[in-house]
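One structure below.
Heads up, one of the protein chains got dropped from this complex, but the rest are sitting where they should.
By letter and in written order, the chains are A and B; residue numbering begins at 1 in each of them.
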Amino acid sequence: MSRPSDSAGSGDPTDSVDTVGGPVLSVERLGVTSSRYSLVENVSLQIGAGERVGLIGESGSGKTLTALAILGLLPETLRASGSVRLRGADVDLVGASEHDLADIRGRLVSMVFQEPMTALNPTMRVGRQVAEVMLVHETVAGRQEADAAAVALLADVGLPEPAAVARAYPHQLSGGQRQRVVLAIALANNPALLICDEPTTALDVTVQALVLDLVTRGVTARDAALLFISHDLAVVATVCRRVLVMYGGVVVEAGPVEQILTAPRHRYTEGLVAASTIETTDAQGRLRTIRGSVPGHGRYPVGCVFANRCDAATSACEVEPPWVGESVDVGYACHHPVSSGGGVDA
Amino acid sequence: MRARLFAHPGFVVGAVIVGAVVLMAAVSYVWTPYDPTFVDASSRLLSPSWSHPFGTDKFGRDVFSQILMGSRTTLFVGFVAVGVAAAVGVPLGIVSAMAPRYVDEPLMRGSDLLLAFPALLLAIMFSAVYGASTLTAMVAIGIASIPSFARVIRSGALQVMRQEYVLAARVAGRGPVAVGVRHVLPNVASLVIVQASVSFAIAVLAEAALSYLGLGTPPPTPSWGRMLQESQELLFVAPRLSVFPGAAIALAVLGFNLLGDGLRDVLDPRLEDQR
Partner (left out) sequence: MTLRLLLRTGALLVSLAVSSAAVFAFMAVLPGDPARVALGVNASDAAVAAMRTQYGLDRPLLTQYVDWATHLVRFDLGTSYVSKAEIGPQVLDRFQVSLWLVVVSMLIAVIVAVPLGTLAAVRHRSALGVVVTAVSQVGVAIPAFLAGIALVTVFAVMLRWLPANGWTPPSADPAMFVKQLILPALSLGAVQGAVLTRYVRSAVLDVLREDYIRTARAKGLTPVRALVRHGLRNAAIPVVTVLGLQLATLLIGAVVIERVFVIPGLGSLLLDAVRTRDLIVVQDVVMLLVLAVLVVNYLVDLLYLAIDPRLRTGEVR
């Protein structure tokens, strides 16, 4: 069995960017547009082997579209621009042919979706659905070997009685079990990159931690890159080392998790962090929130997308703020950043 | 809502066709070029001309006048059949949705059983017993359309019953009749309209088939279906005779179908095309 098992723990010693082959995923100026609006703009990020990066934002911030654009799975009414390079793939994933993309998906990059209840085909046995991804890419010799590998994978994701689960239909499993099946499918071909889109949002709190642990173990054992999408800071903090904060279709801040959580620079991040904790309250003793709500597509202000909800906004914010930082992976885009000490920069 | 309806191409085409049929029927009350039942041996099987735009049939009757008059039969049968179906089906659906399971279940099973008697079969049974007439055809088609009405209205009413304002009304002590009439009925009205339009198309089809079989409207009242039947024996002599009633039937059915589909698209947001 060449497949890595659960031997590796979640506490991995090497968490640095792989210097040998460059980054596993390199996204440059990725944009997504519909016929009317620009939904995602100018997203750039890099993830190395073994690196776990979070992409955080409210619903409608463009984080899921970013993931779908990376996979080339956008709805047919949307268009992607920019560039997505994946280690092992000869082509730019933006604009690649459906044939090339099909060859890459499930083999070099795979995805775990938000809704486990509907992500599996209700009329096909679970084992077959796991085996299929190996048969499609011919990473196993034949049907029998694929079936055996499927059972092993189901055991890997901690499902009891994996052989019985393989013979079951999706409706016979719980949401948490189904999400583990989806994870098994995603990990089957040892992808270089795993994308998880809110993989625990639809699950009970009690199984969330378990699934998160399985995701971490899975990518660590394969030395794979992880792009983890969530609206939940706490979840991202458990899984990831680095994080990108998205709002209004753009990345407003990026950096190591501890830095973002303890010393956010962008006003939006600051609000997000304040809102996610119940330990701090405002002057009236109420939990902190960000005033207003996420505008609809095409309703974001010109310049800084957060300006209309930001207490620090001035006329300067009518101009798009430049990216301040050493690289696309660490920095922020704000005219009035929170000072490192907590006050406002002059 | 109105703007969206008129932006829906299917609805517009359907409304125009249905409007044309209604107009034809209205015009036929005040004017037809000739008496559609007038037999004139001297002008049999004439080709279309200025004096007879659609020509004449084997009895010398003006085909255009018959088509005009036939639209009345079509609309009349449709209205009565849909009326019968709605009058029984709508209350049945609402009651079924609001009633406890032991009432709902037999009602729906019974209505399902009626599905085993398609309109045509029911109409044939009726005419076997009571003789062929427009009335038997209409009632038979109406009865056969009850189950689909009941089903659609029941599922719509079930959704309404789950709405908070209905729950609030019930908690406030409103009786079931008041809730049904004041809250459920207005909210399933759009479903009734859509279903009526769809059933109308089915009724027009069924009337045409029955008249074609000689089990619908008896002569001399003009009917598109019977015109087709009369034209068939002359297919080798004057095939054009089948064109006009045939086109009239197909257009009328198309019109009501398009109207129904358009209404459904606009009135029922659940079925809206996503993105």
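The rule is short, and it goes like this: contacts are C-beta pairs under 8 Å (C-beta built on N, C-alpha and C of every residue); 3 or more make two chains touch, one makes a residue touch a chain.
Predicted, not measured: the structure shown is a model, and the values here were computed from it.
In the full assembly, the chain not pictured is in contact with A, B, by the touch criterion defined above. Shown as candidates are B:166, B:192 or B:208; the residue that touches the absent chain is B:208. Only one of A:102, A:210 or A:294 touches the chain withheld from this view, namely A:102. For subunit A, the residues touching the chain absent from view are 71, 73, 76, 98-99, 102-107, 110-111, 113, 115, 118-124, 132-133, 136-137, 169, 171-172, 182, 185-186.
Residues of subunit B that touch the chain left out of the display are 10, 109, 113, 115-118, 120-121, 124-125, 127-130, 201, 205, 208-209, 212-213, 215, 228, 231-232, 235-236, 239, 242, 246, 249-251, 253-254, 257-258, 274.
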